[in-house]
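See below for the structure under consideration.
Heads up, one of the protein chains got dropped from this complex, but the rest are sitting where they should.
Chain IDs A and B follow the sequence of writing; residue 1 opens each chain.
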Amino acid sequence: MMTNITLGQYYPVDSPVHRLDPRVKIVLTLALIVCVFLAHSLIGYALIFAFIFFTARLAKIPFKTVLKGIKPLRFILILTFVLNLFFSTAGNDLIRIGSVRITDQGLRQSVHYSLRLLFLVMGTSLMTLTTSPIMLSDGMELLLSPLKKLHFPAHELAMMMSIALRFIPTLMEEADKIMKAQMARGADFETGNLLARAKAMVPLLVPLFVSAFRRAGDLAMAMESRCYHGGEGRTRLRTLKLTKQDTVACLLVAGLLLLIILEGMLLPKGWLL
Amino acid sequence: MSLELKHVTYTYSAGSAFQATALDDISLTIEDGEFVALVGHTGCGKSTLVQHLNGLLKPTSGQVLLDGQDINGEGINRRELRQKVGLVFQYPEYQLFEETVAKDIAFGPKNQGLSADEVDRRVRRAMEHVHLNYDKLVERSPFELSGGQMRRVAIAGVLAMEPKVLVLDEPTAGLDPRGRDRILGMVRELHREGTTVVMVSHSMEDVASLATRMVVLSHGRLATQGAPREVFKQRELMAEAGLDIPEAAKLCQALIARGVPLPEDLYLQDELREHLAQLWKEARA
Partner (left out) sequence: MASSELLSVEQVSYAYEDNPSPALKHIDMKVKPGEFVAVLGHNGSGKSTLAKLLNALYLPTEGRVFVCGMDTADEDRLWDIRSRAGMIFQNPDNQIVATIVREDVAFGLENLGVPHDEMVRRVDQALETVNMTKHAESAPHMLSGGQKQRVAIAGILAMEPSCIIADEATAMLDPKGRRQVLTTVQRLNRESGITVVWITHYMEEAVQADRVIVVSDGEIVLQGKPREIFSQVERMRELHLDVPRMTSLAHELRGDGMPLSEGILTVDEMAEEVSRLLCPSN
């Protein structure tokens, strides 16, 4: 029984950050990303780190959980660091052993790139940790809705997202059941080489697809019978309203952005890296 | 071949916040040639229990013994075990996947590593058992068949492994009366031919006419077990377990309350009819 699956990374607690309007969170995350790319020195990065750290605090999310988002990317991070460190040739040598050189600019670049990547991941996971997937898709729909005039299917995408979220637990339960049923007929999903295992998936995947298509057909009919006809003229039960907290959040991020810009202008390049 | 559950307890998601005990200290024996009906309200643990019978789930504590041997012990061949104890899940037609009926039914026997001739023989026999016309249907896609036919193909897929014990989890769910009667008739036949049957059912009427023994579960515990005649007498216990009793038993009790001299444990329509016809004859004479 897999009835208690949490979807995505969402960390379900109640906090001021969780309560922010998803539109605001998406925009502010973008702003944070801009900050990350504008930062010039370790001071800038320290500011960004402090911001992320305190936001996580405010969101009642253990910092460890935020760091978990980095785990799948750790090889890329290391790779970014190592490649930049050893393969940039500009600048003055710091260390030179045979043909291997590490330059000051190489070190600077590798630190910059890895930190950027690090904060990028932490910033976006902060958003997905504090925003449920359905709110996220709502926020995206509303932010993208001006593009509807250009025939961009904002409503359709959001509806698809919502239906996918609705049916993922159902299909996972079903997959579990089909798997057991095939095991009862002697199917083996666990042993054998890669090819054998891939072949063993057929008795699981075919019924799962058949069922997904059947469900899709049924659902389409049920939606039509409840007068669904696309996004036109639709009203919503769940409406998003900007609150004071959203304004405060915007001001805070605007402040951070300002500081980062000032840091870039005031501090001499290369100061503290 | 006997199946024995010894103090089986099963806990879902043990140790997590969602921990839930699905089975609580269940001990029971299923003897060779029995027809055991497993009944109880939804969520009583029936489906969890049947998955213990072929080792799909392992008890959190306790043992499942097949002919005295622990099925979750060392050196047990799981494939062989699942071939001996055939399990048909609820809505089994949702597990069909092959291009043809023949190939789908052959999936189990092929996994057993049988020869092509033997597999073919088994497909034929299994289709005979579920009353599907071999020549007409064997090369058809299972997805083109009617719902009732698909279910029978799926059951044939388990029968083709020639299990000693056949376990069915609500085999008639969602079928219309004709489909239901076909499946029940088929299960009755298999039992007569010597297969041990364990059937999960919501319908006390079906259970009444088929089972040699009933096992009643309530909230993960064994509420009672025994011959249907004994079990249906315990009206209060059945009501507590959220279960109905057959209408014939209800009528029998209603008539006794009105002073009609009937034995108090009648539960089959036919026996009640005989008694009433007899009483009528006497009353007129």
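In this section, a contact is a pair of C-beta atoms (placed from the backbone, for glycine too) under 8 Å apart; a residue touches a chain by one contact, two chains touch by 3 or more.
Treat the numbers as computed from the prediction; the structure is a model and nothing was measured.
Asks: I'm checking contacts with the chain that's been left out. Which of B:M1, B:L65 or B:L276 qualifies?
Replies: B:L276
Asks: For the chain not shown, which residue from B:G73, B:G113 or B:G174 touches it across the whole complex?
Replies: Considering the complete complex, B:G174 is the one touching the chain left out.
Asks: Where the complex has a chain not shown, which of A:D93, A:D176 or A:D218 is the residue touching it?
Replies: Of these options, the touching residue for the absent chain is A:D218.
Asks: In the complete complex, which positions of chain A touch the hidden chain?
Replies: Per the touch rule, chain A residues meeting the hidden chain are 3, 134, 162-163, 165-166, 169-170, 173, 214-215, 218-219, 221-229, 233-239.
Asks: Which chain B residues would touch the chain omitted from the figure, given the whole complex?
Replies: Listed in rising order, the touching residues are 41-42, 146-148, 173-179, 202, 205, 242, 244, 246-248, 250-251, 254-255, 258-260, 269, 272-273, 276-277, 279-280, 283.
Throughout what follows, only the chains that are shown with their structure count from here on.
Asks: Which residues, counting only chain A, touch chain B once they are in their complex?
Replies: It is residues 1, 4, 174, 177-178, 180-188, 202-203, 206-207, 210-211 of chain A that touch chain B.
Asks: Using the touch definition up top, name the residues of chain B that touch chain A in the complex.
Replies: 12-13, 18, 51, 54, 56, 79, 82-83, 86-87, 89, 92, 94-98, 107-108, 111-112, 143, 157-158, 161
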